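Written out below as structure tokens is the structure these notes cover.
Note that one protein chain is taken out, while the other chains of the complex remain in position.
And then chain A:
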Amino acid sequence: MAKITTSNFQKGLFIEFKNDIHQIAEFKHVNPGKGSAFVRTKLKNIRTGNTLEFTYKSGEAVKQLPVYIREMQYLYKNNSHHIFMDQKSFEQYLLSEVVTGKFGQVLKEGEIYQVYVHESDAVGIRIPKRVSLKVVEAEEGIKGNTVTGAKKTVTTETGVKVQVPLFIKKGDVISIDPESGEYLERIN
């Protein structure tokens, strides 16, 4: 475990905060009026996905944690855990659905994901900005309904239901924001 100070802060770095693994999502320097320098950070707890803010004294020592990103194939879900397989070592890793959160609902079996590993445990998963999903069930859009912003619910290949505009049909591929579960656009 390496000790670093706030001057080594970088976005994406893994550090220990209150005995848990956090990733630096943002950091900014501040000087309160007529006071010494501080560093405001947004820290993402990679186990829970929660983000919190903390302000460090400039120059304060912090523990950097050796967390690696490994490419893993998603295999299946077993009770409350998602099972992944490391592409190089073929070892299997468990990730709790608490960690994957909403993203867990759009994981596709057989696809490759980037999983955070600390010591010998999978501790988090890198969530992309958007995910594409195939629509497997959709009602026909009601003809003549031209109300702007009108929505309907469709079911996608992973079983997750999404609110989409009326023109989306069965067989379409749509892009959604995996953190909010919101529809972004039609891809095909």
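Heads up, the rule we're going with is that a contact is a pair of C-beta atoms (placed from the backbone, for glycine too) under 8 Å apart; a residue touches a chain by one contact, two chains touch by 3 or more; residues count from 1.
Simple rule for what comes next: contacts and distances are computed from a predicted model.
Asks: One chain of this complex is missing from the view, so tell me which of "Transglutaminase family protein", "ABC transporter permease", "Sulfite oxidase" or "EF-P lysine aminoacylase GenX" is its UniProt name.
Replies: "EF-P lysine aminoacylase GenX"
Asks: Which of these touches the unseen chain: A:14, A:38 or A:116?
Replies: A:38
Asks: In terms of residues, what is the contact footprint of the unshown chain on chain A?
Replies: 18, 28-38, 40, 53-57, 60-61
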